[in-house]
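The next block holds one structure in the form of C-alpha cells; read it before the comments.
On to chain A.
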Amino acid sequence: SGGGDGTSGEVAVDGSSTVYPMSNTAAELLAEENSNIEVSVGFSGTGGGFKAFCEEGRTDISNASRPIKDEEAAACADTGTDYTELLVATDALTVVVHPDLDVQCITVDQLKRIFGPDDSATNWSDLDPSFPDVKITGFIPGTDSGTYDYMNADVVASEQEILREDFESSEDDNVLVQGVAGTQGAVGFFGYSYYEENADSLKALEIDSGAGCVAPSAETAQSGDYTPLARPLFIYVSDAAYADNTAVKEYVDFYIENLAEIATIAQFIPLNDSDYAATKSAVEALG
Partner candidate 1 sequence: MNITATTAANVTASTLATGKRKDRNTSSLIFMGALWFSMFFGVAVLAALILDTALSGAGRFDSQLLFDYESTVRKEETGFRAGILGTIWLMLATALLAIPVGIATAVHLEEFADRTAWYSKVIEVNLQNLAAVPSIIYGMLAAAIMGLLGFTYKGIVLGGAIALGLLILPVIIIATREALRAVPQDIRQGSLALGATTWQTTWRQTLPSAIPGIATGTILGLSRAVGEAAPLLMLGVATVRFDPTSVLDKVTALPLQIYSLASAPQEALQEAASAAIILLLALIIGMNAVAIFIRNKFQRSW
Partner candidate 2 sequence: MTNLRASSHFPVGAPADSAHRFHAGNGSELPEVPPLPVMRVDNLNVYYNDFHAVYDVNLAFGRHEITAMIGPSGCGKSTVLRCLNRMNDLVPGARVEGEVTYHDQDIYAAKVDPIAVRQHIGMVFQKPNPFPKSIYDNIAYGPRVTGMKVESMDDLVEESLRSAALWDEVKDKLKQSAFGLSGGQQQRLCIARTIATKPDVILMDEPCSSLDPIATSKIEDLMQQLRSDYTIIIVTHNMQQAARVSDRTAFFTARPDETTGNRTGLLVEFDRTTVIFENPTDPRTNDYITGRFG
C-alpha cells in the first residue's frame, strides 16, 4: 500500500536490540514518506519487549531475535493480546577468528567443542591435528543476549544449557570485534553485520554441518545452506493494533513491502522468496 496518504498516529515498537536496526530503518524510511506517523523503536531486549507487549500492552509491535516462549505466549493469552509472528530477516551468526589463524573451516562438532561447556578445547590443535598449535581464547556475547541464547540453545545445546565460561564476554559486540581482531588465536561470534563492517580485520570461519564447508553470506543463508547458524529474526504484531490503528497498519505494510531493502540497509540477510511470500501472506491475513 505504501505511505503518503496523510495517515497520522503513533506506533510503539520495542524488543530485541538485534532486530532494532531493522525496525528503526523501517521507521526512518516511512518517515521520509509520511512524517505524521510517529514511530518509536526501543531496544529493551527480546524478553523486555515481550513484557511490554504481552503483560503491559504498551507496544504495538515486539521485535524478537527468537520465537516467543511458552510463558510469554501465556502472558499474552492472559491479557488477550492476539498477535501475528512475522519472519523479517535472517542473521548469519558469524564465527570469526584472528586473521592470522590458519583455520578455514570447522565442523559443527568442533563448534560445540569451541563454545560448549563439555570437553572444551583449549588449543586449536585439540580440535584437529592439522590446526595450528595455538591457544584458544574466546570472545562471546553476554549471557543476557539473544545471540548467546541462540548459540547456547540451538547450536551447542549441551545438557548444562550454558556456553563455556572461561571466555571473555561483553554486551557490546564492538568489544568482541576488537578482542578477536587483537588477540592471536582468538575466536568469537556475533551478528553478520559486525563481521561485514570489520571484514578486513577479521576472518570468518566456514561451517561444515555435514554437507561441506559453507561460508556465511547472503546467498548461503538464504538458501538454507548456512546451518545451523542462520537465525531467524521476527517481529510480533498485535492483531488489534493492526486492525484499529491505521498508523500501525501503515507501518507494518510499509515494513513488509520494503523488507528486502530494509534488511540490506540494516545489514541483515533478506528472506528468500518462499519465506518472504509466507510473511506477506501472514500480513494479508491480518486484514
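Selection rule, in plain terms: all candidates are chains of the complex that A comes from, given by their letters.
The criterion applied here is as follows: contacts are C-beta pairs under 8 Å (C-beta built on N, C-alpha and C of every residue); 3 or more make two chains touch, one makes a residue touch a chain; residues count from 1.
This structure is a prediction, so every number in the text was calculated from the model and none was measured.
**Q** Name the candidate, out of 1 or 2, that touches chain A somewhere in the complex.
**A** Every other option belongs but stays apart; chain A touches 1.
**Q** For a test of understanding, state which residues of chain A touch candidate 1 in their complex under the given definition.
**A** 10, 12-14, 20-21, 24-25, 27-29, 31, 35, 38-44, 48, 52, 56-59, 171-174, 191, 193-194, 196-198, 265-267
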